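A single protein chain has been omitted from the complex, and every remaining protein chain is retained in its original position.
On to chain A.
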Amino acid sequence: MNLHEYQAKEILARYGVPVPPGKVAYTPDEAKRIAEEFGKRVVIKAQVHVGGRGKAGGVKLADTPQEAYEKAQAILGMNIKGLTVKKVLVAEAVDIAKEYYAGLILDRAKKRVVLMLSKEGGVDIEEVAAERPEAIHKFWIDPHKGFRPFEAREMVRRAGLEGNLNKLAQVLVALYRAYEGVDASIAEINPLVVTTDGQVVAADAKIVLDDNALFRHPDLAELREVEAEHPLEVEASNYGFAYVKLDGNIGIIGNGAGLVMYTLDLVNRVGGRPANFLDIGGGAKAEVVYNALKVVLKDPDVKGVFINIFGGITRADEVAKGVIRALEEGLLTKPVVMRVAGTAEEEAKKLLEGKPIYMYPTSIEAAKAIVAMVGGAA
């Protein structure tokens, strides 16, 4: 789950990372009032769950409260990569002497959290990583010992960061404590700023939380903003499906993430474009399949549906019953192709006999058939 910059900074501050004073505004008037309160130059920053805000014009400096009003007015309502800006962070501007990068993420191969530190912070860190990986220094943290101050000091020296060694090291230690404390999957400070008067502050921050651990953090779980996601994804999650909206026109339903991904691959391979990913999970009953069809067919882009089932714990005849219920209720307004195999395959085929559902013995044949019915990629 993504957090906004201001939420990430609140968390970091709680763990001892210095952040510039800042408050959230929903209107230009609020932005002006906050700027008046600070009485200094401020930066107005769009709070949306997307990267590249600066380059999109979502970050602006304001020297006076009136300017803060104008800049906030320009940013609020702005569309950044498909998302509307509904709030801005108004924060005291910092006088930058140095800009560094510090980030924590899981390294799957090493099975440890890795700290990445670079003296070349700022917006172009990804280019730095791609072109000169040696400019990014890494340290893999022992999960049982944690990240100790002496290790942090050694990292600061190794990466060649200039500024107060102890302050820089303290920020890194606090960043890891925050990462562990909130069960993050990513925690980044970019830029990590050394100011002209020698302070070390997190001028920008990003935290992504591990969804699996949200049960431990009910206060953070409440920060999820459902309106940012596609409405059908919200509806599907209410039914308990893993559903991802894609940009094609063939609805896909299957059991098991691997099989659904494989089905997407097949449809693409034969020239079609999937409209969604939908996994009904293991052991699904007829009602689940019925609900899945309801969600998929609600998508106006969908011109046909491909149901791909390999019965294991899921019984193919239960799937057939769900399809028949949808059919009888007049829900199936678009062609449906199906491939069923595995547990209760014969029973399923018997139930569907004579019904206007196109049955195919293999996944690839079913994929070709649905693509032919709806027309291939434009």
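Methods note: a residue touches a chain if its C-beta (ideal position, glycine included) is under 8 Å from a C-beta of that chain, and two chains touch if they have at least 3 such contacts; residues count from 1.
We adopt the following convention: contacts and distances are computed from a predicted model.
The unshown chain of the complex is recorded in UniProt as "Succinate--CoA ligase [ADP-forming] subunit alpha", chosen from "Succinate--CoA ligase [ADP-forming] subunit alpha", "Fe-S cluster assembly protein SufB", "Xanthine dehydrogenase molybdenum binding subunit apoprotein" or "Sugar ABC transporter permease".
Checked against the hidden chain, the listed residues A:13, A:56, A:78 or A:114 yield one contact partner: A:114. Checked against the full complex, the candidates A:78, A:221 or A:261 give a single residue touching the omitted chain, namely A:261. Summary of contacts with the chain left out: across A:36, A:210 or A:301, the touching residue is A:210.
The omitted chain makes contact with just one of the residues A:180, A:235 or A:301: A:180. Within the entire complex, the positions of chain A that touch the omitted partner chain are 50-51, 101, 103-109, 111-114, 116, 125-126, 129-130, 133, 136, 142-144, 180, 183, 185-186, 188, 190, 206, 208, 210, 212-213, 215-216, 246, 254-259, 261-262, 264-269, 274, 277, 282, 310-313, 341-343, 362-364.
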